[in-house]
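Note that this complex is displayed minus one protein chain, with the remaining chains in position.
Order as written gives the chain letters A and B; numbering starts at 1 within each chain.
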Amino acid sequence: MSWIDIGALGDVPVRGARLVKTHAGCIALFRTTETEIFATSNTCAHKGGPLSEGIVHDRKVTCPLHNWVWSLETGEAQGADQGRIATYPVRIEDGRILIDGDAIDRRSAA
Amino acid sequence: MDTVLEATKTFVEVAEIWVPEEGRLVLSGGVYGAHGTFAHASHDESFAKGEGLPGKAWAEARPVVLKQFDGSYFKRTEAAKEAGLTSAVAVPVFAGSKLKAVLVILCADDATRTGAIEVWAEADGILTLDDGYYGAASHFEWVSQHTQFPRGQGLPGGVWASNTPILMRDLGSGYRFVRSESAGRAGLTTGLGLPVPVPGGTTYVLTLLSAKGTPIARRFEIWDARAARTGPRETARLTDGICEREGPLWDPENAGKERVAHVWEGPVGRVLGTGLPVVETGAAAGGYAMMVGLPIHRGGELAHVVAWYC
């Protein structure tokens, strides 16, 4: 894995999100609690809604366009809906957010 | 085990327990020391709701202090006079709206005995002295009558705010105890405060303030019996305590290694099992002349047991 520093934890509001632009498309960073962060594709698999604009609750996000709910951990659609969004390894170190660059490269190559 | 400690005079002479039976309060146990005649008079007695001191505590659902027997509602005045007993405090024990028992404590006046048994009541968001018995500590009595406690302040306010019995040390030193200056002069050292739950939700706090020369107790214990603290098995943990002989009784490591009392084992275990107060003497009281174990219920369930030994 190659960990890339993408910013300070404090730059993402709790129960909020920020975007990261990559070759594999936009990735959304979600901060679910003071010390917990997730990264998934920003694009809703339903009709392409920007997930970083959705409401973050528990370890899930609700798409702002049609209220599809996604698990930030597994990337799976919740409830009756079917589908999956990409998730990316991300971790926190000394208040900085690190994302796995290899995982992004694999996706952009694919 | 030595049965009697130093020959100091104790503050409390008699403790007795009255329990409801077919609509009247009957004696279920008592420690009378040398007062055989008074014991005899008590065994033949019973009280209807509202009758005598125990009946009054029941009917009015509050702790009652009585400092003058003559011409009062007290029924055993003659026998008490003969025994030299001059004052009494009755504490009702309620579990929810049900009366479990009434604990009665009797004291004898003289010029040297100091200590305090106080009843504090809440009115308009503040605790004021309802009444108290102070023995010879008259200055402290005056100070107490002119002291009020907001939530969380001092021993009574702390008991009120935490809804938990509290044991305080060194009442006379520093500002630890809000009335410390006067308490120091009166020689008061250790204070036990406990909530007295009654139906209707009025807050009453009972405090026992003990002096070195004429102690209310030589050993105090606070047991936590809440299932939420000890688990659903019927046990209690000794969360705080101090003893003239053994020193501190609490767990110095603060690591959950407190002493544990099991239901039906010993006097504290009996309180756990029955939810009723106990009074004991001699071997059953761990060698002390008098042991009182008092249950405190919360929401109808036993929450704490306080015990004092003299």
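Keep this in mind: a contact is a pair of C-beta atoms (placed from the backbone, for glycine too) under 8 Å apart; a residue touches a chain by one contact, two chains touch by 3 or more.
Just so it is clear, contacts and distances are computed from a predicted model.
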"Protein CoxF", "Cytochrome c-type biogenesis protein", "Sarcosine oxidase subunit delta" or "Assimilatory nitrite reductase (NAD(P)H) large subunit" - which is the UniProt name of the missing chain: "Assimilatory nitrite reductase (NAD(P)H) large subunit"
Subunit B residues that touch the omitted chain in the full complex: 150-155, 157-158, 161-164, 166-171, 174-178, 201, 226-233, 240, 242, 247-248, 250, 252-256, 299
For subunit A, the residues touching the chain missing from this view: 4, 6-7, 11-16, 18-23, 26, 29, 33-36, 38, 47-50, 53-60, 62, 64-65, 67, 69, 73, 92, 97, 101, 104
